[in-house]
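All protein chains of the complex are present and in place, except for one that has been dropped.
For chain A:
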C-alpha cells in the first residue's frame, strides 16, 4: 500500500484533497490492522510545540510518540494524568503509540474514575477535515467556552471527523507518593461494593479496580497524606493492605486477558451494572476484570460470543477490541443519536475519506 507521510499541515491537506477514495489514517499503528487503503501517516507531524510547566499546559503535534511526551513531562516532574492505555498487548501490534492516537480513541486509564479521560485534559485541537480544510478549535487555557467544543468532539471520534495535527493539554504534577492497596476478593459484586465504599469516601482514590482475584485501590499525593488516607481506607474496608507492586498498567491494558485465545471486549457502563454483567459473564465462562470502580469491564469471551446480548437491560456500550463478529466492533447508538453522529460525519467528511476501516 502507498504510504503518504506529510511533513506539515499544508501538505497533509493537499494529500486529503488529492485523494480519490478512503484513506487509512495512521499514528503509531498500534491499534490498526494491515491497511487496505492508501495510508496517511502522521509520523511527519511530530514534536513539542510549547510546554509551560508553570501554566500546566503542553502543546504537541499529533504524531509525537507518547513516550516522547511522557519523557518531556517527566523532566519537569509532570505527567498526562489520564494515563492512556497501550493497545499493543491486546492487539499484538508493534509500533509506538502516539498522542494523536490516544486522543482519537479517547484512551483513558484507571485515573478516569477520579481525574477524567483524555477528553477532559484536552484544551484544544487543530485538525484537517475531509475537504482538506484546516480547523483550529479550543486553545491552550484551562477555561474556555468560546464557541462550540469541537476539540473534545474529536476525542474518541477515531479520526472520522478529521486528521488531528496539533493538540493542547492540561498536564498535572507527578505526586510525591503513589500507593496501592489490595484486598483478596473473587466475587465481582463484593468487589464493586468495596470500590464504591472507597470512591464514596473523601480519601481521593485515583484507581479502583478488580483483577479477578483482588480489589485494587490507588491513592496519590504528598507522602504524609497518602499514608493518612491509606490508614483511613484500611479502617473503612477491613482486610485492605499495602502492596509494593504497580498493578495499574496491566489492568489498564487488559494484559491478564491478552494471552487468551479469545475475543476481547471493553464495556463502559454504570459501575453497579459492571458487577452484574461481570457475574453473568463469569457464569458463562468468560474471564473478566473491572476498572473505574466497576464502570469499565474487560472481558475475554469465547470467539464469536455475543457479549451485548448479556447487557441489553443494563445500558452502556461494548467495544470489541479483538475478534470478529457477531455485530459491529463499536456498539450501535440509538437511532436518534446515530442520526446526529452520521450527520456530523457528513459535514466534516462529505466524501467519506475517513470512513471507518472495516
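By definition in this document, a residue touches a chain if its C-beta (ideal position, glycine included) is under 8 Å from a C-beta of that chain, and two chains touch if they have at least 3 such contacts; residues count from 1.
Definition applied: contacts and distances are computed from a predicted model.
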For the chain that is missing from this picture, which UniProt protein name fits: "ABC transporter permease", "Allophanate hydrolase", "Dihydroorotate dehydrogenase" or "FAD-binding protein"?
"FAD-binding protein"
I'm checking contacts with the chain that's been left out. Which of A:141, A:213, A:241 or A:284 qualifies?
A:141
Mind listing the chain A residues that contact the chain we can't see here?
52-57, 77, 106, 108, 112-113, 116-117, 119-120, 129, 133-137, 139-150, 152-153, 155-157, 161, 172-176, 193, 196, 199-202, 221-222, 224-225, 228-229, 232, 268-273, 292, 295-296, 315-317, 319, 330-331, 333-334, 336-338, 340-341, 343-344, 347-348
